[in-house]
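Heads up, one of the protein chains got dropped from this complex, but the rest are sitting where they should.
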Amino acid sequence: MDEVAVRLGIHELIGEYAERIDEDRLEEWPDLFTDPCRYLIISRANFAAGMRQGVMYAASRGMLLDRVFSLRRANIFEPHRYRHVVGPIRLKAVDDTVAVVYSNFLAVRIMHDGTTTLFASGLYQDRIDTSTIPFRFSERIVVLDSEKIDTLLAIPL
Amino acid sequence: MDEVAVRLGIHELIGEYAERIDEDRLEEWPDLFTDPCRYLIISRANFAAGMRQGVMYAASRGMLLDRVFSLRRANIFEPHRYRHVVGPIRLKAVDDTVAVVYSNFLAVRIMHDGTTTLFASGLYQDRIDTSTIPFRFSERIVVLDSEKIDTLLAIPL
Partner (left out) sequence: MDEVAVRLGIHELIGEYAERIDEDRLEEWPDLFTDPCRYLIISRANFAAGMRQGVMYAASRGMLLDRVFSLRRANIFEPHRYRHVVGPIRLKAVDDTVAVVYSNFLAVRIMHDGTTTLFASGLYQDRIDTSTIPFRFSERIVVLDSEKIDTLLAIPL
């Protein structure tokens, strides 16, 4: 597959990821990952310090789906949604089966009453399986710029 | 036309749309639509409830231009501008003449005194006429995440 096709496929995957979360199609969100996979949300400071635990972690589609189920059951959070905007991708490495891709993102949070605030910013560090179509994330590390976010985090970013 | 060319043409159109609004070239904004067309700004809740009226609506270039003329005449609003940032596109369907495309957006509002606030977020749901170059919107539905915005909305989003 040529680089153009790879880049367009990556774009589509990254866009689709944001859409499934933002449009509350969370049950379809794990399908964007390989199985097993690695999904991690972690602050920049902890990531730089070598920690790999983070504020959200999953190693399989099952764990991702569990996360969604808990979210659906838990009514402890004030209802809210996100809207992600992702910037240009940087293709860091690519071979026949995997692409390493970085992209910047902002996420705003919309509360049920319509209040909208800047919620999170950071860097997606992805390993994308390009050996089958559609592409899927074998790893998505969400490196958050701020540590203030942790206690508020319910929906994946 | 191959998919790559279609995607690049869509990118260009979506970028140009934001530029004409953000750079206050509003009189050139209707040219980005086919005639007739459909332009609608509506909240997510109302859209999901099946309403198709919204807070701004036009069915032709003439109606879009009328909107711009009223805006230019009306000095009731405190002068302000927007800056849009649009994320990756998702090509939902494509044939020889039309592409169905979704994209996320954020818009900030800059008041005359320089105060900048997060103004709106949402999803563009577009039908794009790809049968002539440059591409044009035959339909752009601006689905807003929040309902709080309505009374403030003067400039198209």
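As written, the chain order gives the labels A and B, with residue 1 at the start of each chain.
As a working rule, a contact is a pair of C-beta atoms (placed from the backbone, for glycine too) under 8 Å apart; a residue touches a chain by one contact, two chains touch by 3 or more.
Note that the structure is predicted; figures quoted are calculated from it, not measured.
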Among B:Ala45, B:Leu65 or B:Val86, which residue is in contact with the omitted chain in the full complex? B:Val86
Which of A:Val86, A:Ile128, A:Ile141 or A:Ile155 touches the missing chain? It is A:Val86
Missing-chain contacts mapped onto chain B: 4-5, 8, 11-12, 14-16, 18-19, 22-23, 81, 83-87, 106, 108, 110, 113-118
Could you list which residues of chain A touch the chain missing from the display? 3-4, 7, 85-91, 102-106, 118, 120-123, 145-149
